[in-house]
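Missing here: one protein chain of the complex. Every other protein chain is in place.
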Amino acid sequence: MDYAAFQSELHRIYPPDRLLTKDAQLAPYESDALTSFRSRPKAVVIAADQQDVIETVRLCHRSGVPFVARGSGTSLSGGSLPVESGIVVAMNRLNHILLIDPDERIAAVEAGTVNLDISRAAAPYGLYYAPDPSSQPVCTIGGNLAFNAGGAHCLKYGMTSNHVLGIKAVLPDGEVVQLGGDSLEAVGPDLVGLFVGSEGLFGIALEVTVRLLPKPEAFKTVLAAYHSLEHAGQTVAEIVGGGLLPGAIEIMDNLAIQAAEAAVAAGYPQDAEALLIVEMDGEAATVEADFERVMAIIQASQAYQVRTARDDADRMLIWKGRKSAFSAVGRLSPDYIVQDGVVPRGRLAEALAEIQQLGEEYDTRVANVFHAGDGNLHPLILFDGRQEGALERAEQLAGRILEMCVRFGGSITGEHGIGVEKRKYLPLMYGEADLDVMQAIHTQIDLQGISNRGKMFPGS
Amino acid sequence: MQHNIPVESLGPMGEAMGQAVSKCVHCGFCLPACPTYNLLGEEMDSPRGRIILMKSVLEGDLELEDALIYIDRCLGCLGCVTACPSGVPYGELLTPFRAMAQEKRQRPFTDRAARSLMLNTIPQPERFRLAARAGKLARPLQGIMPERFRAMMGLLPVSLEARQALPEITPAVGERRARVALLAGCVQQVVSPGINRATLRVLAKNGVEVVIPPGQGCCGALAMHTGELGLARVQGRRNLEAFPADVDAILTNAAGCGSGMKEYKLIFKGTELEEAAHGFAGKVKDVSAFLDELGPVEPHAIEGGLRLAYHDACHLAHAQGVTTAPRRLLSMIPNLELLPIPEGELCCGSAGTYNIEQPELARQLGERKAQHILSTEAQAVATGNIGCMVQLRNHLTVLEQAIPVWHTMEVLDRAYNGRE
Partner (left out) sequence: MNASIIDASAIEELQEAIRTRTCIQPYGAGSKTALAVADGQCTRISAAGLSGVVEYVPSEYTFTALAGTPAAEIERMLIENRQYLPFDPPLAREGATLGGTVAAGLNGPGRYRYGGLRDSLLGVQFIDGRGSLVRSGSRVVKNAAGFDLPKFMVGSLGGYGFLVELTFKVMPMPAAYTTLRARYPDIETGHAALVRLTRQPFEIYALELSVQEGLVELLVRLGGATGTLAARKERVGAVLGGARPEVLAGEQESALWADLRDFHWLPVGHNLVKIPLTPKRVLPLEAELAAINAPRVYSAGANLAWVALPGEIDGSDAIAAILVKLGLGGLVVLGEAGKRRIGARNGETFAQRVKQALDPDGKFVEF
């Protein structure tokens, strides 16, 4: 089928106001949150319900036209970058919360539901949805699922894949499947586990069943300021090595502190070279006991300033600052690339020293924000795209950082996914046989390669 | 975000526009804060989408006419500015862009007629008064008017109070703690003259002497936000000349006017009035912020107590960052229970002339806001902007639950002095 025929078929599914084809309608869909990559699709369709999505995928399959599903477009790896010869399926209107069952502790939602809206809906029952990527008030569960989104609480609570129980999806050839269910247990291979994090290559999730957790009874949050990243890193090692399991342990370096403080005014000490945030959560009695141990470790560390959150509002503000850090870097630099590598926790200090050295080598500023508890680094490589060669230098530096992560026995991505941005680095982590198997699975599920084409695999 | 906007060729405001684009990192944190994105769920109708559109037009990659439908739908509520971690000064891109667009665009006749009527009437109390009277007579004809005119009619009050001149000087009660100048406002003087009277009494009670400079006129915000830069400058210049320099602050009790006058800095950039505008804008304060800083006299309890919802006017909360001051003032009233409105950061749809230019979206937002207000089970709602007050009153009335809508100063006045 040629594109004109395809388009007239699209018109049969979508009324004119939900089929976008004009320049002014397409330009805003060219990028997600990774603006170094842009691509204008032929059309954007605004799906109103699951049937729209299913029919669109079937039409694309018949016509061999690639499609990219898009939620809120907050991917930092270019995960929802459109394909020039294809269409974008906007999922935002599939945002209905279908079920909150407090006794089963589950929620069933449509894929376009915003992450935070699940917790909002569950709040009256004392429950919440645990994964909390920084873009939580914006990003959709469908995108979280496709890229196995993480957040600040992964060491204790896991990633998106640890909270998804069931998925209704339309596969790239239009077959609608139900994977998993609503139990924490299962029989047979874990199909849900495979689907989560498949970067949209297995089709489009329509409905997702997630588990809800009782909201922790108590939180204790402490900010500790250090004159060096190394000292902050050491404190993390001592806390975790001591058998304590904080809900979150985060570190920000001076550039990130300044940017976040400018954005949110959370009261971060601006002269600190490293800011450590540790949060204990859980049952009140345990939090109390464990927090005492945490404080003893911090007091004995090199921290020159220690502050605990006064109340819930203060705690929220501390987190708002941390969660704004990436975007806040927009204040420091017109362009940046966020990396997402992982190193073993014990090698954090070594890794940070090497990143600093690399920054000097490439004459490029690097801000660091990281989930220290699980060794997940987020170096923000700052550059001005209008300067000749700046983007290339930044990309080379990013590549060197990823090589380092693999050399240290880690991963090139902890929670943002490969997307388009890290495709060429996937072979750093996996050998030929490993990639062959992944490609074989991809081919079996999407022979034409029309679903989110161009993501994950090198050269795709 | 990178851009290739030829900032030098865009005049004095070009640099500000370029910087706004440059700061945007397209992260999408603005999406949930945007009223039109909430209603329409499309990137073109989101702040970051509009930034892309304006950028594309300025770079010459997109026809202005193609982008305008989405730019026009922007309320200018600046909810996105509050939400933006990167600190994008969205207003500094939008205001000059609209001015630029205004020079080039083709509008249909009825639109032009409506805008002209609006921009020439609203800012002049006497004309607005006449129009309001005429409007009252024309009310039965509403059904056969074009939608825009109908929307304008809806804003007019059903009854008008007799005109009452404001004193040029209101002395402080007791020891004088400060001396300020007050912008009397246009619409407000006709629709709700009680607000100014309450403001004067509250200020006086707090030891503030208030000057109302006779030469003053419209602040220019309406013209500014509809892209009529020339008119805005004429109006602004008048105020720059009319307001005395020997006051501690220039106060407004209408959030839209306050943020408009703070924007004098932007619209007079590169003109001979740049410096004067800077000085003037630096003195502009909302009356609630001023009073909060001054440290107000303890108010009395209100008879019978009051469950009061507080509505953040966008041009107070987002454009001026004033959110805690009015809440603190109201909370000083001993038996007043202040109630938060769900989704409080979202615009009520009034947004200056928005409910005239985009009546359908304004209606949806107004209704949504009224429902959220009612969900608090408040006995009344307070806010700091006349536009919001009119919008809230209309939509509460439509829902047949017309609880009173007061200005923050009216509530305070009641606590200080009892019922007017």
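Should a chain be cited, it is by its letter among A and B, assigned in written order, with residues numbered from 1 in that chain.
Just so it is clear, a contact is a pair of C-beta atoms (placed from the backbone, for glycine too) under 8 Å apart; a residue touches a chain by one contact, two chains touch by 3 or more.
Small disclaimer: the values here were computed from a predicted structure and weren't measured.
Relative to the complete complex, which of the depicted chains are touched by the chain excluded from display?
A
Using the touch definition from the top, which of A:10, A:81, A:328 or A:342 touches the missing chain?
A:342
For the chain not shown, which residue from A:2, A:103 or A:311 touches it across the whole complex?
Result: among the candidates, A:103 touches the missing chain.
Taking the entire complex into account, which one of A:4, A:187 or A:313 touches the absent chain?
Going through A:4, A:187 or A:313 one by one, A:187 is the residue touching the chain not shown.
Counting contacts across the full complex, list the positions on chain A that touch the omitted chain.
Within chain A, the residues that touch the unshown chain are 101-106, 125-127, 147-148, 150, 154-156, 158-159, 161-162, 171, 175, 177-198, 214-217, 237, 240-241, 243-245, 282-283, 285-286, 288-290, 340, 342-346, 371, 374-376, 409-418, 422, 426, 429-431, 433-434, 436-438, 440-445, 456.
In this section, only the chains that are shown with their structure count from here on.
How many angstrom lie between the centres of chain A and chain B, each centre taken as the mean Cα position?
Comparing mean C-alpha positions, chain B is 37 Å from chain A.
What residues of chain A sit close enough to touch chain B in their complex?
20, 22-25, 27-33, 35, 46, 72-74, 90, 92-93, 114, 135, 137-139, 260, 262-264, 324-331, 334-336, 384-386
In the complex, go through chain B and note every residue touching chain A.
1-2, 22-29, 31-32, 41-44, 46, 48-50, 52-53, 56, 61-63, 66-67, 69-70, 84-88
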